[in-house]
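Here the complex is missing one protein chain, while the rest keep their positions.
So that you can tell them apart, the chains are marked A, B and C in the order they are listed, and the count of residues begins at 1 in each.
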Amino acid sequence: MSWLENSLMARKGLAKGQAGATHSLTEAEQGTYHYVYGPYVEPVLRVDPGAVVVAETHDAFEGAIKSESDNPLEILNFPYLNPQNGPIFVNGAEKGDTLAVYIKNIVPRGPQPVGTTLIMPDFGGLVPTKDTAMLNAPLPVKVKKLHVDAETGTKWSDKITLPYVPFIGTIGTSPEIEAITSLQPDYYGGNMDLPDVGIGAVIYLPVNIKGGLLYLGDCHATQGDGELCGVALEHPTVTTIQIDLIKGWTIPTPRLETEEFIMSIGSTRPMEDATRMAYRDLIRWMAADYGFDEIEAYMLLTQCGRVRLGNMVDPKYTMGASILKSYLTP
Amino acid sequence: MSWLENSLMARKGLAKGQAGATHSLTEAEQGTYHYVYGPYVEPVLRVDPGAVVVAETHDAFEGAIKSESDNPLEILNFPYLNPQNGPIFVNGAEKGDTLAVYIKNIVPRGPQPVGTTLIMPDFGGLVPTKDTAMLNAPLPVKVKKLHVDAETGTKWSDKITLPYVPFIGTIGTSPEIEAITSLQPDYYGGNMDLPDVGIGAVIYLPVNIKGGLLYLGDCHATQGDGELCGVALEHPTVTTIQIDLIKGWTIPTPRLETEEFIMSIGSTRPMEDATRMAYRDLIRWMAADYGFDEIEAYMLLTQCGRVRLGNMVDPKYTMGASILKSYLTP
Amino acid sequence: MSWLENSLMARKGLAKGQAGATHSLTEAEQGTYHYVYGPYVEPVLRVDPGAVVVAETHDAFEGAIKSESDNPLEILNFPYLNPQNGPIFVNGAEKGDTLAVYIKNIVPRGPQPVGTTLIMPDFGGLVPTKDTAMLNAPLPVKVKKLHVDAETGTKWSDKITLPYVPFIGTIGTSPEIEAITSLQPDYYGGNMDLPDVGIGAVIYLPVNIKGGLLYLGDCHATQGDGELCGVALEHPTVTTIQIDLIKGWTIPTPRLETEEFIMSIGSTRPMEDATRMAYRDLIRWMAADYGFDEIEAYMLLTQCGRVRLGNMVDPKYTMGASILKSYLTP
Partner (left out) sequence: MSWLENSLMARKGLAKGQAGATHSLTEAEQGTYHYVYGPYVEPVLRVDPGAVVVAETHDAFEGAIKSESDNPLEILNFPYLNPQNGPIFVNGAEKGDTLAVYIKNIVPRGPQPVGTTLIMPDFGGLVPTKDTAMLNAPLPVKVKKLHVDAETGTKWSDKITLPYVPFIGTIGTSPEIEAITSLQPDYYGGNMDLPDVGIGAVIYLPVNIKGGLLYLGDCHATQGDGELCGVALEHPTVTTIQIDLIKGWTIPTPRLETEEFIMSIGSTRPMEDATRMAYRDLIRWMAADYGFDEIEAYMLLTQCGRVRLGNMVDPKYTMGASILKSYLTP
């Protein structure tokens, strides 16, 4: 028996965590990809709770960086970056509900080398940016194209092989009236770049508008904490998710569940505030759903809370705060 | 002769800073007010450069807080806050151009008391918020309604009278594909809450999309640096602006000009980054338009640069960095 | 009659703000200058409340940068930077008291050009530093030596003349058991680099240890908000201060008074926290000494509070929050 049968998705979801009909979302079926999370486009799919969606995602550059000699400054056309599949309208979803998205699988697709990472001006964790504005000359542009194999991983160099530990870099629901660049993580999810959003996890996303309007894209073959230079190992994929709907469970920001832990996710600046957002929501979750006193949860997390840095390069930084399920018994 | 005749607006604008046709934008003419800065609605006006627009603005609560016994938690309906007039389509404006908006006048309108300030949970500079998340109990809700007189100011208490020094709290252009809450300041302007955006100033705003799509609202009768509790002395007004168009002058973020100084405006978190944004843009402006070497400008601003804190309470903090015009001669 | 006769110093000080004996503190009398604010050295002077001290201060580089061709990287010897006069033991001062320091005069001294500003790696507001660590190459070193005249100011270039508006960049008392680099501003004062600490102002400093142990140095001939490149117009001076002692008035961080306003000063990172420190202390001061309700003060400062950025380059950033005295009547 899988842990999923005891997941919040299974216990609270309308489809009880069971898979329903499968929907295909190929490049052709998607048609236009999207660069904002918002309500101003028509859904590409309308599905019932339980739906399985098999989506062909693009990499963050929509495949435009084809070789190591390509110059991203000439090729990329801001703000048309980080293309997203969707939006998927979930029947029955209304403001105040929560979508549960179980990540069933992620596999690379397309002609190799499909992996791309690069350095470009005004972007990255250890360089000046538009926000952390400085006068120094930028680092030189550099592109790396790498073969990504779901079995053997990625050969970074003769001596270093990185495992294939893929996850969805950008996933979320639509804001109610805003339409926000898919480069940004926020209260609805978005570009969190958090490696925990990988195969086998369930991510919970607040529904802000009828149908929820789920978007996703930007899968990474692997990524370190912080996505330091700003560009993980980006790659196009076939990503399979299962969507459930939890009525009347209202969450302010994304949450995540795996077999071992539950996690709250905060995205803002500075990074201590993202951490505060994540930890406070975790405390409130422990209080609401697991019977903890808030102060008791605060003191317990002081002893056993865990923090994962997602990104330190996007318009908002992302932090996940988690607790092992084995401690969720006040 | 007014300094305006030598302003950047006069020297660079298509209308040479001269007033053209006057357009009225009453509540009735505006019809629906807007809560996002974005391109997904029809313009309410289409004007030529030089146009004068007389707009009836609402206060940030759309007049819903009518007495000191009103409870904002029951009345306000997030995200439908900070209603904006517009968008105004400026004929000829294209991405990469700049709008110049000269603020001719601001006067209070409507039945007294028109001024509103208040304290509510999760909002303000010295309390926990959604981002700076904490566990403490919020301060009690408190509403103050005050008479605002353009001549005599506002009697805060028997002994304290605040002068009427109004400015436009929220003004900006539309993003290209984003639609962002009018509560936020950003690269296109928005909710900067910067007192320098007052009568007699010219604010320069980047055009991100055809027509520019100018929005404005949220006038304050007076405000201290930082808008500390989150709510200045909000009031509905008749605001008169004159719009000019500068072709081919591309600015990354808002700039401002008065008789005495030029200012660059940065909005982000943390506050040091907002300051960096403002100062770096000012240096680049001094280099591009006034002939300074960048390093020389950096060292000169070290001796005579001036910084104004706009808000420390909105989703992004706003800082203005300025230099007296008398120093703009390298 | 001077406003000083109604200052807090005059009303609360043991010497009632009256000048007492004058003490000289020439370079020779000072002997060794100090590079930390701490209690581990002998006082260079012991004075009574009311004492006037005439101190020969060094510039922040102790005069070692003598020409524009000097290379600070070869000359400066960290941590032996920012030499301080003192410590001055104030008879009767005990932990929990406050020193009042009235700044009577500052004049340049020594062979011209006495003014120095410079750019060096890892230091400054718009470059990577030890803390805001990045990978970019530093800006080139650059030194400017400038003639400083107390009457005519400083000729920055053929066309730009900066006025002489000197202030004390670094002044404070000793911590109780810490000894902290004079490059840092903190709860006891130190390297605040706040232009308001100029001629005619009274700065109030917490006494943390018997005698208070007052240090000062690092006078600037002029400085913009933020001290952007990290080095204002540094110069050696003869600085004249008058010291008073306020028994039993305990302040957590420095405060300042001029004829027009009172100010609280906060130093920390990030900059919003420095602003919060300053504004919260100002509210508590208004409550304790002027009869305001704290919430009322919070709302009033929202309308009329003023913020001054001191430095954005030192180990902690400094912000002053002030209110006009004309509003100090609840």
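By our rule, a residue touches a chain if its C-beta (ideal position, glycine included) is under 8 Å from a C-beta of that chain, and two chains touch if they have at least 3 such contacts.
A quick note: this is a predicted structure, and the numbers were derived from the prediction, not measured.
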| item | value |
| --- | --- |
| Residue in contact with the excluded chain [from A:96, A:200 or A:224] | A:224 |
| From A:120, A:162, A:216 or A:245, residue that would touch the chain that is not displayed | A:162 |
| For chain A, residues in touch with the removed chain | 117, 119, 124-126, 139-140, 142, 144, 156-157, 159-160, 162, 222-233, 269-272, 275-276, 279-280, 283, 295, 298-307, 309, 312, 317, 321, 327, 329-330 |
| Touch list for chain B against the chain that is not drawn | 126-128, 132-139, 270 |
| For chain C, the residues touching the chain missing from this view | 35-36, 38, 40, 79-80, 130-135, 175-181, 252, 266, 268-270, 273, 276-277, 279-281, 283, 294-295, 298 |
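Note that in this section only the chains that are shown with their structure count from here on.
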| item | value |
| --- | --- |
| Top-ranked pair of chains - ranking by C-beta pairs in contact | B-C |
| Centroid spacing, where centroids are CA-atom means, of chain B and chain C in whole angstrom | 34 |
| Rounded Å distance, chain A centre to chain C centre (Cα mean) | 48 |
| Two or more partner chains touched - positions in chain B | 269-270, 276, 279-280, 283, 295, 298 |
